[in-house]
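A quick write-up on the structure given underneath.
Every protein chain of the complex appears in place save one, which is left out.
The chains carry the letters A and B, assigned in the order they are written, with residues numbered from 1 in each.
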Amino acid sequence: MVENIFVGFAEWLRSLLAAAGLPALFGDIVLMIVKVAGILAFIAISVLWIVYMERKMAAYFQARIGPNRVGPRGLLQTAADMGKLISKEIIIPRAADKIVFLLMPVLIFVPSLLLFAVVPFGKNMIAVDLNVGVFYFFAVASVSTIIFWAGGWASANKYALIGAMRAVAQMISYEVPMVLAILGVIMIVGSMKMSDIINAQQNVWFIFTQPVAFIIYVIAATAETNRTPFDLLEGESEIIAGPFIEYGGMGFAMWFLAEYANLILVSVLATTLFLGGWLAPFGLTFIPSWVWFLLKIYFMIWVFMWFRWTYPRIRVDQLMNFGWKVLVPLSLANIFVTGIGMFIYRAIGW
Amino acid sequence: MLRTEEITLNMGPQHPSTHGVFHVVLKMDHEVITEARPICGYLHRGIEKLAEARTYTQFIPYTDRLDYLAAMLNNTGYVQAVEKLMEIEVPERAEYIRVICCELSRIASHLIAVGTYSVDIGGITGFMYCLRDRERIMDLFEMVCGSRLTLSYMRIGGVAEDLPDEFIPALCQFLDEMPSRLDEYDGLITGNEIFQARTKHVGLLDPGVAINYGISGPNLRASGVFWDLRKNRPYSVYDRFDFEVPLGKRGDCFDRFTCRIKEMRQSLKIIRQAVEQLPEGPVMAKVPKVLKPPAGDVYHEIEGAKGILGYYVVSDGSNKPYRIHVRRPSFINLGFLNELCKGWKIADVVAILGSLDIVLGEVDC
Partner (left out) sequence: MFGQGLLKGLQITLQELFTKKVTVQYPEESLPLAPRFHGEFVLDVEQCIACSLCANACPNKVIEIETAKLDKKRVLTGYMMRLQYCLFCGLCVEACNKGAIRFSQKFEMAKYFRDQIPLILYKGEPPVQEEQGNTGITAGEAEGTEV
């Protein structure tokens, strides 16, 4: 019953609208609006929660207890912070390109929101199950690079410019190993549809058949989301906040929240591609699929936090070296080995 | 490599990793530094001048504010200089207490150096662990002299008060637990490959050049020069302790960092020996209420946490010093910054500056 709570709700809504004598198209539109609203609510709540979780986790890793004043156990801390940031004055530097400067923090959310359309939250719980889901994911995700760059450029600040240039270099070069890494998975499945990929993991998760790809993906994803050890874009001890340096108040909050939305997204992709998505391990199917999915993405998010609060930051030239000279060849080798493996697999003819 | 237009970047005075209000003007060819001009003076308080309007004893609290992370060492350097001028014999117990406190201060200072260096490289967790353990030293100081940071514990002729009864057990507990904490830093920070990639072979300091520039302390020893005043020119009772002077090989940021961690271990060793040998007796020599050193001057230097800390005291026979000059190791260690940073990237400037371990209170005085 709990398993189908969302799907059931959608069916009920559709039948209600049909019973009211409205055309099917209208029903579809209403349903899509409900889905979008649901996803937006999910993003808003989980981003607030993840910011809180990050602060708590950071504290626990550092022998502190973290936020504990606002609300029970500090649960309302992020809400309070948001309230504060919203109420702050928006300061625009005199030399800044005003339109771009103000537009970019808004635009940064667009790719993230678009990507949530293909997130498989649970069995039959994908807003749009595109047949090129993974491809769409990467295509849209790479757009955010230009938004980072434009935001840094428009700030008319040298630190912001350096940060923006680093953002371009880093995000583009780490997209290559990331895509190459998941190519192994796509080769095995033979489809880029999110639901197909998950269903292909019924017997064994791809983390076990593609461990190298998983490691490469996690490393590249850390770089994509600009988190330690690859937080060169922010690099708080060198270039202070990179592209965000001139942003205050809600502008800053938007960058900040988008970062966490991206964190959710890379975790979603890791879960979908390598951790079996909504599939329950050990036959624990009495727990609904969407709960499993959430548990898995939160585990991935926790792993990223664990990295962040353990590792120092790599240098920019080392970052590029590592990306192009280690990760790309490694992922190519992975594809090669996967191809041979598949060939042998078929030749044996299981 | 392609040369592009140089940009000038003001790093500081408001910058998270210049360790205070330090200002470096960087000239960069894309991210590569062509010139790093240090500008200091934002924290200048005229402490040397203030000394001229205060009596010899009244200057002690001001020495705390030089290198505020190792206040005991600053106190000690100053009072020993005045004692040298007045030829006061300090009771043995006071000397031992001074050694214990100085080494604790050195550990506290190195903990900050290690912790902030971890932050400079990007790992915030290491900083928290270091501060957590430094807090215990602060608690020990609070037991001894009531203050936590600006201690003003040393007096001309001894120390302000004898150690309280609860101090030695607490200190022993600290000594027992600290080595495992140092192992933790080694595991979390030193052993990390990313950290090593960031610091090894970065900011090489040639031993000959280091000597010429007057660089001292762990920065000099990391270049492989055996120069520790506690060994080479023992003052106080340092000749009675058995300890080693950790030396580096290459003189890069990594060596400067590891030298500090190794020095902490040696300091723990010294404290342990000092606690064992701690004699009974008075803690204050017989000194007149009003100190009037004979006219003349004296220069005394000790091994501070950041390097050689020297006090030059000129007396005109009155109860106030005619002139006090402090050889501040942080300031002198900064002299070579430009050469060190040339050819490295912005991230390395932070790494190099952090590895020099400056304290702005001392740089600007």
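Rule of thumb we're sticking to: a residue touches a chain if its C-beta (ideal position, glycine included) is under 8 Å from a C-beta of that chain, and two chains touch if they have at least 3 such contacts.
Because the structure is a prediction, the values reported are computed rather than measured.
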{"item": "Absent-chain contact - pick from B:Gly146, B:Pro179, B:Pro294 or B:Gly343", "value": "B:Gly146"}
{"item": "Identified contact with the non-displayed chain, of B:Pro164, B:Pro179 or B:Pro294", "value": "B:Pro164"}
{"item": "Subunit A residues touching the omitted chain (full complex)", "value": "57, 59-65, 68, 306-307, 309-311"}
{"item": "Touch residues of subunit B, complete complex, unshown partner", "value": "54, 57-62, 64, 125, 129, 132, 135, 139, 142-147, 150, 152, 160-161, 164, 184, 187-188, 191-196"}
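Rule of thumb we're sticking to: only the chains that are shown with their structure count from here on.
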{"item": "Inter-chain centre distance, subunit A versus subunit B - centres from mean C-alpha coordinates, in Å", "value": "45"}
{"item": "In the complex with subunit B, residue positions of subunit A that touch it", "value": "58, 61-64, 158-159, 162, 228-229, 231-232, 235-240, 309-318"}
{"item": "Subunit B residues touching subunit A - in the complex, by the definition given at the top", "value": "7, 9, 15-17, 31, 118-126, 128-129, 132, 188-189, 192, 194-195, 197-198, 345-350"}
